[in-house]
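Okay, here's the structure, questions in a sec.
Heads up, one of the protein chains got dropped from this complex, but the rest are sitting where they should.
What follows is subunit A.
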Amino acid sequence: MGLLSLGTPLHWNDAKQYADHVRSHGIDQFLSVYRKQRSRQKQCLLWGDEVEYVVVKLDKENRQTKLSLRAFDILATLQKSEQDYLDGKTTQPPEALWRPEYGRFMIEGTPGQPYGATFRDLMMVESSMKKRRQLACAAMLPNEIPVTLVNYPRLGCPNELEIDAEPHGKACQSMFVPDEVINPHARFPTLTANIRRRRGAKVEINMPIFHDKNTPQPFIDPTIPYDREVFDHDKEAKNGAAKPDHIYMDAMAFGMGCCCLQITFQACNIDEARHLYDHLAPVAPIMLALTGASPIYRGYLADVDARWNVIAAAVDDRTAEERGLKPLKNDRFVINKSRYDSIDTYISNNDLFKNKYNDLDLVYDKDIYEKLRNNDVDDLLAKHMAHLFIRDPLVIFKELLDQDDENSMDHFENLQSTNWQTVRFKPPPPNSDIGWRVEFRSMEVQLTDFENAAFSIFIVLLTRVILSFGLNLYIPITKVDENMATAHKRGSVLNDKFYFRKNVFTSDGNRQPHAANGNGHIADEDEFELMTMNEIINGKDHGFPGFIPLIHSYLNSTNIDIETRCELTRYLSLISKRASGELMTGATYLRHLVTSHPQYKQDSVVSPEITFDLVNTVDRIAKGELKAPELLGDFDA
């Protein structure tokens, strides 16, 4: 959730006057790093995963769950070993690093040290994650558990918080969640309130409800207090913000309270970082669909399996003018997407890139673009930065307005870290050995550490495959966006198709035998087609070999030992079976837990009793106490 600076955050009315200051210095800071680091070569692969958890109070005696708001205290305990190490009180480096997240009910854990490049490093991932779960548990009260659910199913329903509070907070002004759900660090409530102030309205999130046999048609949500008059913004729901047949949510917490699985890895130089960024962008929606594990919102079963659009709407600070609803008067641009969404432009200047892939009309700041170009930044990278910098900084700390641009990246990070995209291109921090990195951000956290490890390892191996085979995964950006929409659909892994490049091998050129179709016509080497998840992951008979077979082929081209090879095969097999439908996705499994519950009334309602059983079940599965053959087959959690 961005870096946590200290100080007094400005109210939006005061912050907006400094927007240009922050942007201008942010670009200067980028240029400083770019100048110093653009020629850095031969950096090794180092990478890490980030796993997020929700903290739940599980009362087995009364069969009740509450979302625990004690993350702040829990983190203090968890961070002790890191603090002791930094203070020199111990030479033992921490096994895990813990960070706060948006929700006061969330914690985030990363490995104590980055993983290296070897296959043995891949074997450490699952045990690192399991250790983190143990450490988190140990830092909690006896009846609290860390759960890797994408979201707590009844967030926003009454009486679901420990400790409970009325939704009367000034920062959120939500009808459903109180300010108490937000991390108390000044940054988060300010971010929340400034998004609302800038937008001129509350955020508006509507996810289609899953219509079951007894779900009313149309579905008008009876749990929305339409006539509340605590805040002016309360009228928005009845004035159209709450759509019929949808689950309406009105706060940042519904989005940023979701847990994901993120992977960051270091490239050998800036060009490789840009290259991997581009080729992972089309992979993002594929992985969003495959890891989909969020079918429930505010106590209702939704008709979507994934969280991305919820978060996109939850931080959408665009004004009505920027959303194209009113003519431009006060604002500079009409912007097509929320600041949380999939990328709008490819950035690699490698031979494989062609201009036609960037088929979105990119909105960017022309002055910033010119400044970057005048400072020797090439067209694609300049456009990328100038596009990120169309946004306003939302949280400005008064004390940190003046910075040394040669040694600080704070202003740059202000904009960089509040453009939340499917992949993120990360310049090196100043005065550090850390190099150019890419962050892969679309995956949803899985119920067990085995799955989280499998997906993390899959992504890392995929990057090695892209580099080793020189794969070309480019499809037009607009098609990547269509895939993002498809990825949300309930059961998309089994029921839908995704756009994917036909010929991913670059050196084949006009090689007839494999490019020609029946009547001898040579296919356009840029062609893409609709493929099923199974075809993309496991391959087609006469066509794309599939990500899993490519990974196996890559492994067979190395000096890998038999034991490591077998272990990796285990993880790859999980991915393979999720794609083929032999095993359920997380979303499908969670749906199944709800719909097969004896108290479920076939009305899309996920009641507190159902929630208790769901949370208890997934916790037991993650601990290895309960088998889940539909989800994990013969694999152990």
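Keep this in mind: contacts are C-beta pairs under 8 Å (C-beta built on N, C-alpha and C of every residue); 3 or more make two chains touch, one makes a residue touch a chain; residues count from 1.
Operating definition for what follows: contacts and distances are computed from a predicted model.
Student: For the complex's missing chain, which UniProt name, "65-kDa microtubule-associated protein 3-like", "Acyl-coenzyme A oxidase", "GCS light chain" or "Autophagy-related protein 101"?
Tutor: Matching "65-kDa microtubule-associated protein 3-like", "Acyl-coenzyme A oxidase", "GCS light chain" or "Autophagy-related protein 101" to the record, the invisible chain is "GCS light chain".
Student: For the full complex, which residue in A:I347, A:I536, A:L550 or A:L593 touches the chain that was left out?
Tutor: The one listed residue touching the chain not shown is A:L550.
Student: Among A:L467, A:L494, A:L530 or A:V605, which residue is in contact with the omitted chain in the full complex?
Tutor: A:L467
Student: Out of A:N13, A:N355, A:S432 or A:N559, point to the residue that touches the absent chain in the complete complex.
Tutor: The missing chain is touched by A:N559.
Student: Spell out the interface residues on subunit A facing the chain that's missing from view.
Tutor: On the subunit A side, contact with the omitted chain comes from 42, 44-45, 116-119, 268, 464, 467-471, 504-508, 511-512, 514, 520-522, 539, 545-546, 549-550, 552-563, 565-566, 569-570.
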